[in-house]
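Please find one structure pasted underneath; my questions will follow.
Note that this is a trimmed complex: some chains were dropped, and none of the rest were shifted.
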Amino acid sequence: MNRNKCFSVIGGDARSIEAANALFNSGYAVKVFAFNDKCSFKQGVIRSKTIQDATSDADYLLLPIPYSTNGESVNAPLYDNSLLLSTLFQHIKGFQTVFAGRIDESFHSDMNTKNISHYDYAKREEFAIYNAIPTAEGAIEIAFRECPFTLNGSRCLILGHGRIAKILRHMLTGLGAGVAVSARKISDLAWASSFGADAFSIYDLSKHIENYQIIFNTIPYCILTKDILAKAKQKPLIIDLASRPGGVDFEAAGQMNLKAIHALSLPGKVAPDTAGRIICDTVLNIISETEVKE
Amino acid sequence: MNRNKCFSVIGGDARSIEAANALFNSGYAVKVFAFNDKCSFKQGVIRSKTIQDATSDADYLLLPIPYSTNGESVNAPLYDNSLLLSTLFQHIKGFQTVFAGRIDESFHSDMNTKNISHYDYAKREEFAIYNAIPTAEGAIEIAFRECPFTLNGSRCLILGHGRIAKILRHMLTGLGAGVAVSARKISDLAWASSFGADAFSIYDLSKHIENYQIIFNTIPYCILTKDILAKAKQKPLIIDLASRPGGVDFEAAGQMNLKAIHALSLPGKVAPDTAGRIICDTVLNIISETEVKE
């Protein structure tokens, strides 16, 4: 292993630490910057003292997800100082390739101005698929914690049948829960029932909702309205996994004394190591595809 | 439903509340005693004000598990007063049947003196089998909480292949973990591998332990000794489910900076409703068997 290609991992939380370690395990030389002394890296990973050093001879730069939370500095919650985006951008060179999470218009135009190759790993299909696993586990952990009954033998309803829903359906079934899926498309219902779940049209939700003890929502618009919630006779636990503003009328749920939890960004919270490895794997996929093309 | 047979549920925690509710749902008249006002019972369950009333016309008495924690009074953590065993025993009549958890010699002889039918539901085989489910879920919940990686794709080792181990093996497999079982008996290894787990003899534990990230112990003697723990190179999380004193040299684990959690009495903690229903089901099984015999 010659480690003749170098990654510079700049900023981020525990996921970035694990991504750096995983890149090192994959055979790359790895430098890290914008992490404090408490952060623990594999032996062999080099801690750069300055942004100059961090960027000087790197082939690839890895920025966190999101790359910035305020549009001004790099997202670096484990750094005791702050690193301005403008400072970072000055040090990126034309031959380097930048990987970052949730790239926005301003980032794009900055990179394009300098003609720098850049990729948003968070937009990759496999990134989303792999992250469905820690998301589903995080949702199940919440259900374990909140429910006074076992998931085995419980009646769970999953709204939607996208990536997270498919993994949730599989894991809940594996735990012995009774699982139903409600979705709009007939083909999604066909898939769910082919894998052993009950399945009914989302248009019939108000008829069926009374049968369930736990509801996992993955649909990103307000599907659990006041009217629908009023039919939920068993006072189900509601775990909303849809991105903001979610799929639940939380105010109505509160008034009805229904516990509804909006669980966001679970992978980084419940399984930062796995989430970091997913970043590593996705970035390596991008490299492998672009190098093949070249 | 004529509710012409009456259960008196006396003392206990959330499990006894749910057992009372489940007995009511099964068609029995139910009286409860030694619960404070915050305890919530199904409509129709009668709250007795006195032990006289609670026992007067009951056919069956249901005591908690354990029936007493001090040998003097009924185990009644949700009761603001205390109910002496001697007081309770005065009120039990010869035609009544008493169900209690973890009956000891003193209880037996008290009951036998008065010629009262009594059963320890905690000794029933199906009680242990059903409780393996909340125990396994509790163990998985701990693993979810403690691990920075997903159980899906992780390498888990289960020591022993009794009831809890079998359910754990099944659930962890269902979550997509890689599962190995180590046990003494060749037939247990044959079973584990027949259900898709890796399997190796407990005598080879020191050779294999380095491969695992999480170890669930169910063997009730010190199997994870200092010497064995020293071989656990991946610093696994250890979850010990064996009853006191457990199967781990906790002191050695602490010195090696290994996290080892002794998780006891999980059903009542993580899923009191399910645990209560299991009490109800087991008691009804006993009644159904003895009535068939009569």
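Structural remarks
We just call them A and B in the order they show up, numbering each chain from 1.
FYI, a contact is a pair of C-beta atoms (placed from the backbone, for glycine too) under 8 Å apart; a residue touches a chain by one contact, two chains touch by 3 or more.
Only a predicted model underlies this, so the values are computations on that prediction, with no experimental measurement involved.
Here 2 copies sit in place, and the number of copies making up the whole complex of this structure is 4.
One rule holds in what follows: only the chains that are shown with their structure count from here on.
In this assembly, the C-alpha centroid of chain A lies 36 Å from the C-alpha centroid of chain B.
Listed in rising order, the residues of chain B touching chain A in the complex are 14, 18, 133-134, 137-138, 140-141, 144-145, 147-153, 170-171, 173-176, 270-274.
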